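Heads up, one of the protein chains got dropped from this complex, but the rest are sitting where they should.
Note that the chains are named A, B and C in the order they appear, and that numbering of residues resets to 1 at the start of each chain.
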Amino acid sequence: MRTGIWLVGARGSVAVTSVVGALALRAGLVEPTGCVTELPALRSPALPGYADLVFGGHDIAPTPIVKKAEALAAAGVLPARLVTALPDELASVEDEIRPVPAAARQADVIAALVADLTSFRHRHRLDRVVVVNVSATEPAPAPHPGHTDLAALEQALTTGATVLPPSSAYAYAAFTAGCSFVDFTPSTGARLPALAELAQRERVPYAGHDGKTGETLVKSVLAPMFALRNLKVRTWSGVNLLGGGDGANLAEPAANAAKAASKQRVLGETLGYVPQGNTRIEYVDDIGDFKTAWDLITFSGFLGTAMRMEFTWHGCDSALAAPLVLDLARLTATAHRTGRSGPLGELAFFFKDPLGTGPHSLPEQWATLCAFVRQLDADAFGAAVPPPVEQG
Amino acid sequence: MRTGIWLVGARGSVAVTSVVGALALRAGLVEPTGCVTELPALRSPALPGYADLVFGGHDIAPTPIVKKAEALAAAGVLPARLVTALPDELASVEDEIRPVPAAARQADVIAALVADLTSFRHRHRLDRVVVVNVSATEPAPAPHPGHTDLAALEQALTTGATVLPPSSAYAYAAFTAGCSFVDFTPSTGARLPALAELAQRERVPYAGHDGKTGETLVKSVLAPMFALRNLKVRTWSGVNLLGGGDGANLAEPAANAAKAASKQRVLGETLGYVPQGNTRIEYVDDIGDFKTAWDLITFSGFLGTAMRMEFTWHGCDSALAAPLVLDLARLTATAHRTGRSGPLGELAFFFKDPLGTGPHSLPEQWATLCAFVRQLDADAFGAAVPPPVEQG
Amino acid sequence: MRTGIWLVGARGSVAVTSVVGALALRAGLVEPTGCVTELPALRSPALPGYADLVFGGHDIAPTPIVKKAEALAAAGVLPARLVTALPDELASVEDEIRPVPAAARQADVIAALVADLTSFRHRHRLDRVVVVNVSATEPAPAPHPGHTDLAALEQALTTGATVLPPSSAYAYAAFTAGCSFVDFTPSTGARLPALAELAQRERVPYAGHDGKTGETLVKSVLAPMFALRNLKVRTWSGVNLLGGGDGANLAEPAANAAKAASKQRVLGETLGYVPQGNTRIEYVDDIGDFKTAWDLITFSGFLGTAMRMEFTWHGCDSALAAPLVLDLARLTATAHRTGRSGPLGELAFFFKDPLGTGPHSLPEQWATLCAFVRQLDADAFGAAVPPPVEQG
Partner (left out) sequence: MRTGIWLVGARGSVAVTSVVGALALRAGLVEPTGCVTELPALRSPALPGYADLVFGGHDIAPTPIVKKAEALAAAGVLPARLVTALPDELASVEDEIRPVPAAARQADVIAALVADLTSFRHRHRLDRVVVVNVSATEPAPAPHPGHTDLAALEQALTTGATVLPPSSAYAYAAFTAGCSFVDFTPSTGARLPALAELAQRERVPYAGHDGKTGETLVKSVLAPMFALRNLKVRTWSGVNLLGGGDGANLAEPAANAAKAASKQRVLGETLGYVPQGNTRIEYVDDIGDFKTAWDLITFSGFLGTAMRMEFTWHGCDSALAAPLVLDLARLTATAHRTGRSGPLGELAFFFKDPLGTGPHSLPEQWATLCAFVRQLDADAFGAAVPPPVEQG
């Protein structure tokens, strides 16, 4: 299954790490560390192979991806040897990156996006194209009546107005072009009733929101631990220090607020109550593409005894995100192929702020994901496939 | 169901916290924080109520439990108001604590232990008695042929020899007296083939080993997180600073080795490989009944990027252990009543070094425990009971 | 030397801990842990003894100090036995606490404050009275021409206007009544040119600002370490989680800004440049009278190698502040007696944001303080006193 992955924000850290990694995997230069679809419990013949993936994308920035890859290597995000080993492959991806179309009317912008997607699919004879949003987080948009009703949205677009935030315009274009859509960012993306309607009409699936890679990942296993032991969490307070392009952007209060909210949701949903405390994000240029998060948890046990835990997480966000981008693209394309449409709540495992109402506990999300992949297999091959070996 | 809980080490921190807590729960003075059998998913009418519990036990120490309770209150382990509120109740438990019988021949010691248990059961007209080992951790015993074969063991005991370490003598006595047995410590306890044979013969169930209350509890959720995300853990190294009676004892190299081994098992079993690093235990008198553990985890992600996490856990061991002692006693007594015998692998959720070959991941252990409790219910009431509300 | 200590905010945590501690020291019930004037290098016969201290103060709150002391004991700030051991002594202090006078004209408020101070001095036949501000931090005041010029200030007060923030009104009253003044808070206090003029005219000394008790104390030794080793600090970013009355107040952005600024000054002054990063303060009710601060420091060494340090400080602010309040009162009263007036820059050791232009490195401030105390001795006794034993 030749599968296109169209990256919105294709020149950014996550996108370029995903591209270098996929090319390196295809060339057999690295192990698939961090790719969850490579775990025994999730490995599936229904998913497209790395050799079947073709990359393209949009970005507003002009930096060539090989320059970005070199910068990421200098920052310790990926090994320099991979960049030098893959010059032709990177050049081919470079050829498929388009500037973001500009037009006075948003309808025209969307039409140009659709044209870029359609042309990409035809040029490479792709079975499926997944659009993955890994562009900079945008502020929450002002409400608009077109957001809640597809007819109203289409009508508003005919007036020439700019009704949708960029991430939602990409989702609109993706659905219109018959592409599935993954939102790895906390932006609005497909999260508007009008777009849900559109996805159903076009019979395409979508997934989101906001890749779960650091502090929230840890929360999604620690919060259940306290819950399962009937310990009462009193405070959960954290700070995220991060650099890189994403850090600078998230230091903007508007973008920050969206992100911080999706980071705390897991606590309320897992514990059944919201402990005291906040999650703050601070931009620290020196930390570069890494992130340092510190969390303090105070809790009480039997007879009220006060206890505490703290953790420091020092992760490389792009290295954590990129394999999940590949996983999500492979899973969503396969979901599309096997006839799924609408929100893929089964992919909650990957997200801070998942679509739907599923559990926020990582192990429960894992169980759901395993069942989903087994079902994809069954659907793809028209028969029950043997259950995979369990992952310890 | 009137249920006896016979505490080996009845004057120690865990035992006295368990006793004060159970009495306070019965009197409605506290919430059951930390008691997992009080979570909606595990609450069961088949379990004995707090008012049905009667406590007794053995200890080598002479300190009255009310004195120990006052010391625990001064150390911040439990509220002083509970000790003053329950004078008569504590005095009744005090009346049921016996010195450890002394005799030249181990067979005679065991016979005296059996007599203490039997007399406790008759005096209080108890349906079931659970013996719970919460005494000081003992060094690993020298091997003896009697350990692996019940006939050889019984034969050896007739010679007057001391064949069993104390914890196993307690297990032997418990089984002989028709009592179930829970080993909350890393000592040998029932973990000898000869004793497994005895438990089967006497048709009594048993559970163990080594209550999972601190660093290992955290490991049992963090290690699966790394595994489910296909991240490669390179180092996991930790230090446990602890005071209290247990700390002083564990600083002894022999006891320490037993404990440290059971603390690292979870990593190998969950990750499928053993990362570098050790777990060390150090006695620090000033930390008292609290424990501070620090763990460093280094791991690599996509394309080999090096990352790290560290956590500090500052817990009160007795406050974490005591509610689990009550949970275990209630569950084991009910298992006994519903006809179970032999090792209760379904209780792995509670232990660092569980009996059997089940998973070491906390969420998987939780699922097993939920199913077990539902089955106890069914068995106790002769019919399917409605599944309880799920716990977030 | 009978010395009065007049506490502004006399019913607050710091004030009550200071009072209980001084009474307990006088009664020989405790060691003077945390009192720096009890170190061999600073012990001085010129300072008033604990038996010479008489307490009084103002507060807007009505809670009796014995109630506050009991609450502090329940929160683990001080031992309950001290509160029960000192009923009469605490009652005597209670008798000397006055409500904050209310009047339409600020001049009349100040006159009433002066009357309270004068009456306190006469009633107890005190040689000296030190007014110590330990009341809630107030927002920075709007600028006013009367702040920079004493004549203009006096003129403005005659109009009935409210020209000064409360902390400065207390300083004004103290100076007018011939009392020295210590500002333990980050509020404006005596830090106005007009008040500096007044202190000089009335020939009284004053000290401030903002007691250095936690994260800033650590900074004042770690920042010099990096500087003396010629290591380049790149980021210093911290978060302070605190509860208690002070925490709730500091969570107000205006008060918070004053405090955060005084916390970062030490870095610029010690390192010679300001690294990236911020200090944030967050109110977490559950932490009570304790404070947890976490700081991340990234730095580079030889050939640019990137390194990092992080620390967590878990301190009881009142327990750290109270002995310094006693030290400052004893030192300032003695400075007054030996004829000093104006700002006491030599007391920078005690403050986050010290008056004057002295060094911010703790060891240098210590050396200055030692010399100052030796000079006080000399002045008090009209002759050289033997240099005290050096403190390791």
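FYI, a residue touches a chain if its C-beta (ideal position, glycine included) is under 8 Å from a C-beta of that chain, and two chains touch if they have at least 3 such contacts.
The structure displayed is predicted, hence computed values, not measured ones.
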Among shown chains, those touching the left-out chain: B, C
Residue of B:111, B:261 or B:287 in touch with the missing chain, whole complex considered: B:287
Residue touching the undisplayed chain, where the options are C:87, C:193 or C:363: C:363
Contact residue for the chain not shown (choose from B:2, B:124 or B:234): B:234
Absent-chain contact - pick from C:151, C:225 or C:274: C:225
Residues of chain C in contact with the chain not shown: 17, 20-21, 24, 30, 32-36, 38-39, 76-79, 82, 217-218, 220-222, 224-225, 227-232, 269-272, 300-316, 319-320, 322-323, 349, 359-364, 366, 391-392
Absent-chain interface as seen on chain B, which is shown: 234-235, 237, 239, 241, 276-278, 280, 282, 284-287, 292, 294, 296, 298, 310, 312
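The working rule: only the chains that are shown with their structure count from here on.
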Equivalent interface positions on chain A and chain C, same or different at half: same
Inter-copy rotation, chain B to chain C, in degrees (Cα atoms; steps of 5): 180
Whole-Å separation of chain centres (CA-atom averages), chain A against chain B: 43
Inter-chain centre distance, chain A versus chain C - centres from mean C-alpha coordinates, in Å: 51
Shared interface positions of chain A, touching two or more other chains: 310, 312
